[in-house]
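The structure follows.
Shown here: the complex without one of its protein chains, the others still in place.
Per-chain numbering from 1; labels A, B and C assigned in written order.
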Amino acid sequence: MSGHRSGGGHLRPAGSGFEAKAWLFMRVSGVVLLGLAVFHFYWMHFAIGVDNIDFQTIVGRWANPLWRLYDLALLAFAMAHGTNGLRYVLEDYVRRPGARHLIKGVAYVLAAILVLAGAYIIFTFDAAGV
Amino acid sequence: MRVTFKVYRYQPEVREDPYYDSFSFDAEPTDRVLDGLNHIKWHLDGTLALRRSCQHGICGSDALRINGVNRLACKVLIRDVGSKITVEPLMGCEVIKDLVVDMDPFFGHYRAVLPYFMNEEAPPDRERIQSVEEREAFDDTTKCILCAACTTSCPSRWANPGFLGPAAIVQAHRFIFDSRDRGAADRLSILGERSGVWRCRTIYNCTRACPKEIQITKAIGEVKRRIVDDRS
Amino acid sequence: MRVHEHTFDAIVVGAGGSGLMAAVYLARQGDVRTAVLSKLYPTRSHTGTAQGGIGAALGNMGEEDHWEWHMFDTVKGSDYLGDQDAIEVMCRESPEVVYELEHMGLPFSRNEEGRIAQRRFGGHTSNYGEAPVRRACYAADRTGHMILQTLYQQSIKNDVQFFDEYQVVDLLIEGGACRGAVALNIATGELHVFRCKALVLATGGYGQVWEITSNAVTLTGDGMFLVARRGVPLEDMEFYQFHPTGIRGMGILITEGVRGEGGILRNHEGERFMERYAPNLKDLASRDVVSRAIYKEIRAGRGIDGKRFVHLDATQLGAEVIETKLPEIADFCRTYLGIDPVTEPIPVQPTAHYAMGGIPTNVNGAVVGMHGEPIRGLYAIGECACVSVHGANRLGTNSLVDLVVFGRRAGLAMADYCRHADLESAGDDPAGPAREELERLWSTAGSDGENAAEIRREMKQVMMDNVSVFRTEELLQEGLAKIAALRERADRIAIDDRSQGFNLDLTDAWETKGMLELAHIMTFCALNRTESRGAHSREDYPDRDDENWLKHTLAVPRDGSIEIGYKPVSITRFEPKERVY
Partner (left out) sequence: MSRPTNLSLGRWFSYRGGTGYLLWALHRATGVGVLLFLALHIVDIFLLGFGPELFNELLFLYKAPWARVGEVFLLFGVTFHALNGLRIIVQDFSPRLWAHQRRLVVLEIVVFVIIFLPAAWIMITAFLGNE
């Protein structure tokens, strides 16, 4: 072991600031979700109640396009927030770089599929047609 | 009073795996935990290895995990931790021998944040002027003694050894908020990287562990704010 | 055992304030290849514990101040034993280096105008002794911490090369020149030979020879011991400072800044006894005076409850002053004593603190031998050196000045020397003696023998009882005999740890032997000087004796005993006078 240089280099050149944006997004989406998700949850589980939900409930709800918009926003924010949160978790616990990339990739694909599937049904659902 | 020290041992030249040793002896309640470790080293088992120097919480040599939480052995008294005392090396650092860990990665992260005064403007003949309030803005983070108690208590750092860790951020904060310094932009761009402040999940273990009672989480929060504000 | 070799132009041994200042200056030259060897990580050095302040006649606090006044105070504080040419250099350059530290980013506390704040300290006066003056520049009570941090930061900025946790165990001094050092890499237990043109020792003090001490366990005087056993003398070793206010029983320092801010010493009767001993400066008289006064009070049975301590009363300062200007002190009291200095007095007793003596040097840090001859390529700075600016008693805040002023000068002088000097041969097996010495110690591992810690404990006790604040021929003779017995026992030390890596059992034993040598030299010199001056107080010779003793002692171990020599004191501006505060 020989003496080390004390001179310290930069870790890496200044980046895109992605992490700063992600951080800010988590806060902003958190506040948004505070409205959307919490209201949604209490509405469905208390105002209506799980026992009283059936196909017709949704039909009634989505008759109003504003509700569709609401659910779309909820879907987008919750999935974006949750997926980025999942990224944090995976980056912490999956240490091997190869595995980390793979698992993150799979998670993103799954998340994208879910968002697309959810958006698809919200847009295309035709209550009258069924 | 009778105390029992359970001490983490790792003697690579003798035995491959770490193990624990127990020592029981009489001590005063007002003795420091370090006094107990010294007693073991001097009178019971000279092979025990630990770092220590000033013995009063200034040099930062003897940060250890004591009864499950990071402390300076010279700043906790036996009466504060009870008669059963477990002493282990800092978590997430390579153990060299017994309680001695490799500090090179820690100091590497320290050096990475450019921990030195930067101001290339010609200085005045006398001192640079700084108001009492300006001086106060970074007073807290000047206290850091680089003991590593904070960084090695941070779960985010355990998970990611690449995370610069709270101590390095504290040291950067000391310059970023010094009205005389001109290097804030360079440091903020380093801290804004993936392994910088964003790895901090506001867990607060660091603040609780700091023997100088530095408000570390607050300092990290101030740096985060500064980065976000500078971008917008 | 494997031996590694390195070659540099300059080597700095020790990474405290003085060593780092020299290193920064050497590194800034650009063309002098420099390495710093330190047995501790640099930021662990004891300079970090200095609390109160660094002295410089800036006159920032609305009071007039001049470096000449600072010089006078230092000369008087030294009881006229300090070399006035050197003191002049130090006091004249101190404002400049303090500004330089500030320009390096040191976060001094500030006054209302935004300038460096200053406070009172013992023995610092205006107008040649008239009244206390605010001269100590401070960063709360963490001045040393900030100096150490700042200089380490500058070392990083200037790309200084460090060998951390490398303990120097031998110096290659031969034929009147220093050719390098041999160091133990503590982590691996391997030896490294460092060859160089110039080497500076900045290894700090040796307060560990005493029982009650403000010094770290690692302050074992390695540098002094290493030169002495290579035939270089040590200067004025009989002068060792006891700081008046160490925490009772522990020795942890309570800065003089507490008294500078208005704290008062009281005996069992609650009396402000310093009024009797120093009517003018009272609690802010110089340290030797205050320490003796406390001992006298204790002897007269006026210690608190008749015990061996007095009270330092800071309660009248108020919470605000204590929390902002003395936060560390408050923390020590709360942590170690369980008392709050805002409402309760602090129990204190004198604590071993600072070595005025050390390796003799000139004003550029160059070491000079027994007869004034230079030792080529060898330098010493900081507490291990004796320039001599502190003489028989150091004033508070002057050590930090000493570190940076002479650290800088030595750095520059060494750079200059390196440009002209050649690398001298270090012989075939430069690590030989060190290897033999350590292997002998290693070979005792696990066998029956003396316990180094026990010997150290007894040495500390002897030094405390026989060689501390008050000394007599009888006490010193007894001390000498006891130290001799301990040195003999030390030859039979056996260690427990047979491993190579991080064998602190080995280094502890090695340091213990070194300290015994220093204890021997110190006791011998104390016996030799038959007068009282500054910190050296002989009850059998209570007066200062300028006729016979206005001179420095030089001492070098020779064939089991000590050879003594003398050197004159430089007196330029201030003729010796009686010293009253």
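The rule we apply is simple: contacts are C-beta pairs under 8 Å (C-beta built on N, C-alpha and C of every residue); 3 or more make two chains touch, one makes a residue touch a chain.
Being a predicted model, the structure only gives us computed values, none of them experimental.
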Touching partners, among the displayed chains, of the absent chain: A, B
Residue touching the undisplayed chain, where the options are B:96, B:114, B:145 or B:210: B:96
Selected from B:29, B:124 or B:155 as touching the chain missing from the view: B:155
Chain not shown, touching residues in chain A: 27, 30-31, 33-34, 37-38, 41-42, 45-46, 49-51, 53-56, 58, 75, 78-79, 82-83, 85-86, 89, 110, 114-115, 117-118, 120-121, 124-125, 130
Chain B residues that touch the omitted chain in the full complex: 8, 10, 12, 17-18, 65, 67-69, 88-96, 101-102, 153, 155, 158, 201-205, 207-208, 215, 217-218, 221-222, 224-225
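The definition used in the following text is that only the chains that are shown with their structure count from here on.
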Whole-Å gap between the CA centroids of chain B and chain C: 27
Averaged-CA centre spacing for the pair chain B and chain A, given as whole angstrom: 36
Distance from the mean Cα position of chain C to that of chain A, given in whole angstrom: 62
Sequence positions of chain A contacting 2 or more other chains: 4, 6-8
Multi-chain contact residues (two or more partners), chain B: 111, 115
Footprint of chain B on chain A - complex, ascending: 4, 6-15, 17, 19-20, 22-24, 88, 91-93
Of all residues in chain B, those that touch chain C in their complex: 11-14, 30, 32, 41-43, 45-47, 49-61, 75, 77, 96-98, 100, 103, 107, 111, 115-117, 119, 123, 125-132, 134-135, 138-139, 142-143, 145-146, 174-175, 178, 180-181
Residue ranges of chain C touching chain B (in the complex, touch as defined): 40-41, 43-46, 48-49, 58, 99, 102-105, 107-116, 139-140, 142, 145-146, 149-150, 153-154, 156-157, 187, 216-218, 250, 252, 328, 331-332, 335-336, 338, 451, 453-454, 495-497, 499-505
